[in-house]
Structures are given as C-alpha cells and as structure tokens.
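As you look at this complex, bear in mind that one protein chain is not there, while each of the others sits in place.
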C-alpha cells in the first residue's frame, strides 16, 4: 500500500477525555535468563506492564509493550539479567523511553524459583519458592527517568498454634496429672499445625539491593519450621518437634520476621519500606488466618530491633 | 426475512467425518432451587452439558442446550427440584429428547452447599461443602431413554499423621524417659496435621437414592476430625485432642470410609459403584498426599464390611 | 476446671513489639440473606475480616471474629440485610465494638449475583455477575465509630478491537475495491473480539448509596456489547453486529464508563471516589490487555461529564 496505515491509537478519544492511570498487558509468560553466582537460571515469569495515557490520545499502542518485552527477554539469553528485579527495571525504563507521551511505566513480575534445601546435608533436593519484583519508572521534571524498585519472595512453611497448644495442655493435665512432673518440663504438647505462606517485599526508591535467597532465609526463620520435600521417617518427627517447640500465631510470624530484618539486612537504607504478609491455612478451620504489616527499615531500627 | 436462515450446524462437516463423543457447554453458572425438608435451598451450580454428534452433522446446535438449561432452572423456581442430581437427570433427559440425532447426553453439576454444624449445640454455624451430581441419558434400542446417575459430596476436615506421631514419640521418649510411665498411657503425642479434602460418589445405573447430608456425615467420620468455623479456645484444644487420638493416613481415610458404607447405606443396591478420593495438604511438605479407590457396594459387603 | 484458661492472646508478644496493621480471617464462605424489592436473595459470599493489633498484645483472639460473623449471618436469616455492603458495615462495627484494643476493623466481601437478563423480553435467563463490598470502621477521638464503605460489581461482556478493524479494512479494501462504494458506508468490518471483565467500585466516606443493578447497567453499557446465556441463531448475529458497530479498546471502556457516571448517578456526592478496572482476554494473544483509573465524582463532573 502506498499510504500509511491509519494510527487509531493516536486519534482523539471518542468520549471521556480522561488521562488514564494505567493501560497495559497482563499475564504474559516469558522465560527470563538470570545470572546466579554458579550458573544461569531460567525463570518462567508472569509479567504485567503498563503506562499511563494522556487525555488527548485514544489508545496506548500496546503492541509496542509486547515488542519491548520480547527484546529484553531475548537480550537476557545472550546476556543474563542480574535478577528478576533488574529485568523489570530495564523493561520499565524502555517502556518510558518508547512511549513518549507517558509519564510513568510500571512492570510487575513473579516467577517460581527453585533452591536446593534439606533438613540435613544428605537430604537436599529442590524446594519451590516464589519471587516477586516490581519496577516503576517515571519522568522527572528534567526528563530524566527515576526508578522505584521492589524485590521480594514468598515461602511456604509451617506454623503450630500456641493457643490450642495451651488449651490442649490444660485438658491433658486434667486427664494425666503426671504431666505436671518437673521431669516433663519442656515436653511439647499437641496443637494444630498447617501450611503457612509468608511474603516479604522491600521497596527501594534509590540505590540498594537485597539477595532473594536471604529474603527466603528470613521468612523460613520466622515460621514455626520450614518444610521439606524429602523427609525420612525420623526427619518427620524432627520437623514436628521443631515446629511444636516454636509455636507461632500469624501475628508472631510477622513480628518475628520484622524484628529480624535490621540484623539480617544491615546495608538496607532506613528509607526502604518493608511489607510482610502471612497466611496460615488453618487445619482446624475451613478458612485461613492472616496478618500483615508495612513499615520502614528506619522505623524498625528506631524501635530497637537489631 | 422471508427465507429461513441457513442452518450451518445441520450441514455436512467440511472435513473429518467422525462421530464425536462429546460436544457441549461448560462452566455455566445457574441458581437451582432445591427442596429440602424444611426449606427451599438455592444452589449456585456450575453445570457442564454435552451430547454426542453423528458423523454427517457439522455442529451440535449448542444454543438449544442453553435454552433447555434455562427452562429447567426457571421451572425449579416454581417447583423446586428434589436434589442437584434430579435436576441433572431432568436436563439430561430433555437434551436427549431435543437433540434427535444424539444417542447420549451427559450433565455434570457441582454446587457449594451450606449445612449448620458445630462442635456443640451452642456453637452451630454454617459449614461449606461441595455437592456433585452427574446424569447420563442414553437411547436404548427401543428408543426409550435410560439413565445413569451419580450423587456425591466433598468435605474438608483434618488428618493427623500416625507415622510422624510414632517417630516423634520415639524421639520424645529418649528425651523424657518418664513418658514410658504407665500413667501416661494414652497420652496423645504431637504430629503433623492438616486440611484434608475427601470426596465420595455413588454411581447408580438403576433405581435408588442417597441423601447428601449422610454422605457428608460418612466423610467427616472417616477423617481424623471434622473442622468448624466457630471454636472457642477450649474447643480448639478438643478438636486437636480428637484428631490426635484418631490419627489417619490418607490410606486410612479411604479404607475407613469404604468400610463404613454398608452400615451407613443399607438400602443402596450391590450394583452401585462407589468412588472415593482424598487429599491431605500436608503441613510438613509443600505438596499433597492422595489416595483413591473405586469398588461396588456388593464387593464391600462381600469383604465383610457391615 | 475451676481455674480460668490461660489467655495466650492477651499475653505480651515474645519478640518484635510492633503494632500490627491487620490481623484476621480470610476466605470464609457464608450464605447471606439480602432483601431485594421483590424477594430475598441468598448470596454465597467470600468474606475477609481483620482488625489492627496493639504492640503489647500477642494475639488477636480471632475466634471472636468467626463468632461475630456467624451471629450476623444468622441475623440476616430472620431479618435480611439491605445489601452486601450493609452486612459488611454491620460486621465491621461489631468487630470494633468487641475488639476493645483495636482502632480499625476491615471487612471485605465478594459474592456471585444472578440477574435475569436477555437480548429480548422472550430470551430472559440468569446471567451471573460479581458483587464486591468493603467496610472499614475506625475509632475516632471521641470513641464513636466512623465508617467508610465501598460498593461495586464486576460484569463480563465483550469488546471488539477498533484498531484491528481498521487494519483489516485496509487489507480488505485493497483486495475488494468495491468496499469503497458509498453504498457500503457503515458496513462493520471483521476484527478480533473477546471476553471483557470490567469492575466498578464506589468508595463512600459518608452517607450515600448506589444500587448494584445500576452499576452493572453502567458497566455493560461501556463494553462493546453485553453477553447472554441464551442466543438463538439470529440473536448471535445481532450481538456480533452490535459489538462490531461499537468497537472499544480497554481505554475506551474505562473512559466511556467514567464519562457515564455523572449522568447515571446524579445523587452520588462529589467526594465519592470511583475506581474502574477492565481486562480484555484478547483472542489474538495469549495474554490480556488491561486499563484502570481512579478519580472522584467531583472531578468527573468538573471535567464536563454529565
């Protein structure tokens, strides 16, 4: 065809001349090559990406988003990204560069992540976790791009309930008076226990980084016990004992996790926002129990957590 | 228009003259009015419905399926159905009647179902279960419609593991020798426990019926313990004690459920097939544990289960 | 037992003396009786409810939440609630009243909702929608409870793409020059079309109300076409024509929806925040396309939307 195709996206909106906060693609699955110290990991990520849209423009030319994403995915094959979050940052910056009318670009990604873990050195196998990353690029007054980044992970572990443990103890002591014997001090009592999923996110507005394996370590340390794919019979008893000697409400999981952050992440600046959320899939109910909290590293340090 | 619309479905297939086993609609949500002894229940059901299709016909005129379903849904408003399964049977029969070319019609439905239950008479509230029903109508040689029907339910309860309980006991006895004292005989030991979902289906090729509330009773009796929405603190200890005094592998859940059927359902004929499946969402692993079995009521009776 | 049970929740936290933003239950399924002009509707709702927790308290006594919910669910059987949102408000107020230490209580509910709709008066049947409601009660300085409420709905309809329609037209005009004939002006051209899910929420900080059926009307009017369970063959052609004569980007869906609100909801105060989000499950891609916007009724009125 001799003439250019009509650009429907660049036309004026038919009705409702509103600047729109977010227009984009969601649920895109892509393989991203990520460099790890000892190898290249390919993460199958679910990616959402969007920009804002001025009031005088009908559409956002979303095919451009798919192209940018494909280019950066392809680039990681030759030169792996440093992390899921750095891949998000590259995409966000490129979105802003190529959507000249946009003032903000947002990219969110989540990807399953396998780590070799085990209850002992001869019981190692792959455990699966979830990585999450976000990047938001926005145009500042001098037209340079600013970048906000979030890095986080989610881990499934186990909680045992401290309250049911106490009421079970009272009922059992009434039935077995010998339980009051000091020689049984420290005997763990039955309780309900269950899968617990806990997520921790760090929001950076400036420089800085956290290592996702350390985020996963922090989460697992805050649950009653981590869980493992391979447990020989004796190991099962060990995990059960560990969890019952470390009973936790969802409230405890969040507080213990938050309290551990200043000690575990001394290099993360005070301005960084930390967000934690936890869900216990209660074995004695058909519903879940949840807790969440958001604060800053500075606030945690000032409250005396070290 | 003066002329009839072209009936694309009745045309010959373009290619691939195969008789097709199943063509239909799936994932249709509809409210079905069901008569209960004391009230009318409206079940929000997910319904799939299909017929077979002869080799010489391009399409199955699926809009007819949607119409039949809507008619029967509307009919239950004025005259509630006896059960989810009887609604499926009506739909299957009507599908066969109105798809003259079909030899078989299949209808599957599942619906959430609330029952008032509680750990005691003053702790009653709604617990949610899942009902499942299927009906398959097929044309016999004399053109009369035959009907096969399935009735079942799924309940979430709790299992405590007998194996981890044993290994925890051995470890604790090594640490607390006093546990061997006969005065502590019967003391329940810690183990892992978790949500368990168990399903039971009855397949009828002839007359007969089962009451879904009794199916749910049978399932809950086969788990380590049912679970409840309302548990005051003392109650939590009670459920935990009940479950740990009744530890169950998924294998035990299926066997105990199957073994209970002849006693609980004496009127169900020998020819009826029973299918059971159970899943425990293990608290000490990130994966699930499953067991399933299929047999007949006659087989269960002959193996001496009463 | 003669002595009171130990209240583990009221104890001091073991570690991490943080005030927690949110502790609660999630994923509870309950049947809520709602009064409609002509009947009582039972909505099967998924409910989340939470309160905040002071730094000096270990746990939130979550069994109280389950009790409050059960009481209010039971109360609606005798006296149906006015709406999903009013049930949420009652629960939120009661949570705040009975968790003396809490400063804020949040309740979220979503429920499937059936409406009789059809392409014509003789094709009516049930279409399914999703209702959403939230209530947040918080203690003001004079200890009176303040209430923020959100009311909304989600509807599945259809979008046809205006851009692919234009490029298809250009290709077809090159192949069929007769398409340029003025007698074919207004002939709808082929495009990709797909399921679109659109949600609209109203956030009230004071008095006021909106009717969910009118929210659903507003959403369906902003899509290329609503969709229907029952469509006879001629009707299918009609819906296809309607959608292709009304092609919409996700951007258009949001803008047209927002633009329609001042006219459709004249009684909603200027301070009310409106949030809209839309997802098209693109038929020509494996991923989705999304748009969203948040503004106030006042802002919409000031931009000249009436």
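All chains are identified by letter, namely A, B and C, in their written order; residue positions are counted from 1 within each chain.
To be clear about the criterion, a contact is a pair of C-beta atoms (placed from the backbone, for glycine too) under 8 Å apart; a residue touches a chain by one contact, two chains touch by 3 or more.
From a predicted model like this one, the values you see are computed outputs, not experimental measurements.
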Per the touch definition above, residue among C:27, C:54 or C:188 touching the missing chain: C:188
Option from B:145, B:178, B:259 or B:273 whose C-beta touches the chain left out: B:259
Those residues of chain C which, in the complete complex, touch the missing chain: 127-128, 156, 158, 161, 163-164, 166-172, 176-179, 181, 183-184, 187-195, 225, 227-229, 231, 233-234, 236-241, 243-244, 281-287
Missing-chain contacts mapped onto chain B: 1, 5-6, 8-9, 13-18, 20-29, 48, 50, 53, 58-60, 62, 66, 162-163, 166-167, 170, 174, 249-252, 254-259, 279, 285-295, 303, 305
Where the unshown chain meets chain A, residue by residue: 5, 7, 28-31, 42, 44, 63, 66-67, 69-70, 73-74, 112, 114, 125-126, 128, 229-234, 236
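Here is the rule we use: only the chains that are shown with their structure count from here on.
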Chain whose average C-alpha position is farthest from chain C's own: B
Relative orientation of copies chain A and chain C, as a Cα rotation angle in degrees, nearest 5: 180
Most centrally placed chain - per-chain CA mean versus overall CA mean: C
Between chain A and chain C, centroid-to-centroid distance (C-alpha), Å: 26
Rounded Å distance between chain A and chain B, as computed from the means of their C-alpha atoms: 35
Residue numbers of chain C (touch at least two other chains): 5, 28-29, 66
